[in-house]
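The structure under discussion is supplied below as structure tokens; questions concerning it will follow.
Only one protein chain is missing; all other protein chains are in place.
Up next, chain A:
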Amino acid sequence: MSILVIAEHNNSALKADTFKTVQAASQLGGEIHVLVAGQACQAAAAEAASIAGVSKVLLADAAPYAHQLAENVAALVAELGAVYSHILAAATTGGKNMLPRVAALLDVAQISDIIAIESADTFVRPIYAGNAIATVQSADAIKVLTVRSAAFAAAATGNNAPIEAVSVVKDLGVSSFVAEELTKSERPELTAARVIISGGRGMQNGENFALLNGIADKLNAAIGASRAAVDAGFVPNDMQVGQTGKIVAPDLYIAVGISGAIQHLAGMKDSKVIVAINKDPEAPIFQVADYGLVGDLFTVLPELEAAL
């Protein structure tokens, strides 16, 4: 058995999700190789080589992989991947975009969004927005899996695996990169943060989200939002925590003015400790919160910031 993990990176650094995907791969048993496909992505490859449990890093450094367009990277992975027993990528928008393409090219199924590994061919995954949990067994020769990062710890570092250049260059010529607009933030990313503070419809408008800033600064927290707050236009979509947004599992999740719709709970209920601040004592969020504080967020938030 040997496992190929597709690294998620921005050419200069790996995403935290890759460390978690390697951790998942290590539960399968077998040699782990990590593919870093990009352009001028040597630094990301070096970082991959430092992950514990990785025995080799494959570095595909070529212009068609610069923006990791799914068409080109999937063709590369399908060619390299045929000799592996498992191919894994994080269930991020990057992995979700590219890996099903690989599975189809290899004529095997993909098992999406796994949250646990029972054996080398049996995996656990949420269905129906997390309202049911399926255990599935694959008889395919190659198991193609996307891994939900929130369900796995990050693999340790301190390794020095060899980096091997891959000369395969695939350019399907059907897609090209036009532009990217990334939200700039000094704060940790939602999916990597140890602490998250999220606002909901109760925040009333976008300006009021500033009330979360001071607390987030003190706790080094990421700031999230419920779908209601995003749909109301308070904050951009990439801040959304929930079934259709980011799935997170931080050590501490503070839900402020969030009622606790099923779709939001699906995105954060695996957090270690949940705090709910809401003026409605009947809000469903209190049913999943370890600590609930019934109160007006406009008085509670300044108090909380001062108390930290």
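Here is the rule we go by: contacts are C-beta pairs under 8 Å (C-beta built on N, C-alpha and C of every residue); 3 or more make two chains touch, one makes a residue touch a chain; residues count from 1.
The rule we apply is simple: contacts and distances are computed from a predicted model.
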Absent chain [UniProt protein name; select from "Potassium-transporting ATPase potassium-binding subunit", "Modular FeS cluster scaffolding protein NifU", "ABC transporter permease" or "Electron transfer flavoprotein subunit beta"]: "Electron transfer flavoprotein subunit beta"
Chain not shown: contacting residue from A:80, A:117, A:195 or A:235: A:195
Absent-chain contact - pick from A:38, A:188, A:224 or A:292: A:292
Residue numbers in chain A that touch the chain omitted from display: 67, 69-71, 74, 92-94, 96-105, 107-113, 122, 126-140, 172-183, 189, 191, 195, 219, 237-238, 244, 246, 251-252, 269, 272-275, 281, 286-294, 300, 303-304, 307-308
